[in-house]
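== chain A ==
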Amino acid sequence: MTKDVLVRYQSEDGEIKTEAFDIVALSTGSEPAAKAADLAGRLGIELNEWGFCKTEKFNPLQTTMPGIFVCGTFAGPKEISETLAEAAGAAAGALQFLSPVAGSLSPAPEYPPERSVSGEKPKVGVFVCSCGEEISKVVDLDQVVSHAQRLPDVAYVEKVAYACDPDTRKQIAGKMNELGLNRLVMAACSPRTHESMFQELLRQAGLNSNLVDIANLRDQCAWVHVDEPEMATLKGKDLTAMAVARARLLEPIETYVVEPKKSVLVIGGGATGMSSALAIAQEGFGVTLIEREAELGGNLRRLYSTAEGADPQQFLKELIREVESNDRITVMLNTELVKSTGSAGDFRSTVATMVAGNGGSTETEIEHGATVVATGAVESRPGKYGLGQDDKVITQQDLEAVIAQHSERIKSANSIVMIQCVQPEDQAEAYCSRVCCTAAVKNAIRIKELSPRTDVYVLYKDMMTYGFREQYYTEARRRGVVFVRYSDDRQPDVRLEAGKLRVVVEDPILGERMALQSDLLVLSTSIRPAETNTGLASVLSLPLSREGFFLEAHLKMRPTDFVAPGIFLAGMAHYPKFVDECLSQAAGVAAGVAGLLSKDQAKFRGEVATVDATKCAACLTCVRVCPFDVPFINAEGVAEVDPKKCQGCGTCSGECPAKAIRLFNYYDAQVLAKTKALAGQFVKIGEVAAIGE
Partner candidate 1 sequence: MIIAEQKTLEEIKQIVAGYNKLLVVGCGTCVTVCFAGGEKEVGILASELRMARQMDGQQLETVERTIQRQCEWEFVDQLKDAIEDCDAILSMGCGVGVQGLAERFPTKVVLPALNTKGMALTVQEGLWAERCAGCGNCVLDKFGGVCPIARCSKSLQNGPCGGSVNGKCEIDPEIDCGWQLVYDRMKAINMLDKLYEVQEIKDWSTARDGGPRRINREDLRL
Partner candidate 2 sequence: MKAGSNLERVLEAGHFAVTAELGPPKSADAKVIHDKAETLKGNCDAVNITDNQTAMVRMSSIAAGTIALQHGLDPVIQMTCRDRNRICMQSDLLGAYALGVRNVLCLSGDHQRFGNHPQAKNVYDVDSMQLIRMVKNMRDEKKFQCGEAIKVEPRFFIGAAANPFADPFEFRPIRLGKKVAAGADFAQTQLVYNVEKFINFMEIVRKMGIHEKIYILPGVGPIKSGKAAEMMATTVPGLEVPDEIVQRMKKAEDPKAEGISICLEIIDRVRQIPGVAGIHIMAIEWEKAVPDIVQRAGLLPRPVIEVVEEPQEPPAQKPA
């Protein structure tokens, strides 16, 4: 008995195959939580036909009961980042009811007063986390522990199971206190995800939050060296030693306080931009909404129906009316961002408004505490299959207008063919545009509703009508829409013969070539990032993905943030999305903005460059190399860096020939401590005069 699992399945060419597998993983669908109906009943909210929370297309976070919001998978199956955006959005929804007191209620955690560690010899506590078994099943933590015990200034070493567990953190904080430890080394997971947690721990222990270094034993050791336990253990010891070496030299961080400007710049006047502007305005902040085009609405202007039946044009009209009548919102049309400086809470931007007629523009300076990027995306129009050459070849967005405004064209058509996944030749990266399958299915149904006799063919590679949208696919099939799959190596062939479109496609299941006469050929073209993204990314110093969309701070955990504080992201500027998804994210952004601006003081950790005036030769190197034009030569004739503007990249300190500029947390001595630790070298604390020197 091998205990293999035998799987019998039918291959594409119809052959029945049987194959043996060691493991079979089933991707099962998600269903509402068992007690969802119960809860819904008690809250008085309605559920949809699948038992998930019922929502409306254009109000995706609102339950049927005013004042009750929904987020996450209770409203339908979805991805982590979406649930997080929705969570923030639902919070923003709730905030609307609390706007007069927004922010003042947020419970500031109570911390003991901070103990000064200046003048103290480093006393390092090393806590080695097994992360359940995630780390310990690869790395021999006992060896790490005994190695750590021999490192200089290490006063205490302990192995813990889950350092992220609140109780464990409390215990660690207690231990720090009890033993008078003044530096913390966590041999655990990635600082990217957990540093702030351990910083908080230090504050609980009455220490400055900066006195921690993390040895990334999980993400950068155990998880990636599964098959080399001995080498991984060796590396684990090194990483811990490197962390200890740097921790010994860490200094308390100063926090800079800014009184945030209570206003927001929203870039993009589509559905996303407008709804985030509204949500932000409802929180009590002023909004300047800039739109490149001459009118508001963006892509939504060209959307005439939704699969779910809601009327986008009606919604749009309402939205524009609300935005225009809101006295906290200033709308600027024909306007683009040309310059933006400053930092979270205190931005200063210049926008240019095209003056009609003369081709010139006027510039306006705007002060704002936060920025929202909601610049959308565009349907591409590649010159494929005759698009742009023959008016019988149109895009899915064109079809929206034809159905809504020229239904006679539909009614007179005998046959309409749609081709999915049409990507421009010059599109470097292949990606799924997510909305086009549903759009095709929706429009196919509309065609069938208008003209049941018209044949509709959808040539597709892969139909992705995810979530509840699957019902429309079923509906379309029921109405007789024919779906024909094609593959990348056998793309449909379109010819114009005697004024008629002839589409030839090879049906992989039948293995036969089908020739379809077509009165209208509809292409589902890929949704492209706006061409202005590159310029805007450079003005705002923001990263773009390889595809050219804006890149959020974290793929899963921070879907509406950029790494740069104070700048937020929503809608199709991020990647192609449905309207409801855009609106959820827009609401999420409003929550992020409120979190930043509702406080009287926004605090920023001073991971910034500082100049040692006694060493500065005023050589201007920093002035020349800073990508953000921050350093300047001050009245005393030496370089100066405004900590509120410094982005903390360290370019100036990397280049300064006098070593007069140091970047907090990346002092040379601190960085070099890590490489020296590799060779078992640890500087004597007294020898590093002021650490940065």
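The criterion applied here is as follows: contacts are C-beta pairs under 8 Å (C-beta built on N, C-alpha and C of every residue); 3 or more make two chains touch, one makes a residue touch a chain; residues count from 1.
Picked so that all candidates are chains of the complex that A comes from, given by their letters.
Since the structure is predicted, the reported quantities are computational estimates derived from the model, not experimental observations.
Enquirer: Need the partner of chain A in this complex, chosen from 1 or 2. Which is it?
Expert: Of all the numbered candidates, the touching one is 1.
Enquirer: Which residues, counting only chain A, touch candidate 1 once they are in their complex?
Expert: Going by the criterion above, the answer is residues 615, 617, 619-621, 624-625, 656-660, 668.
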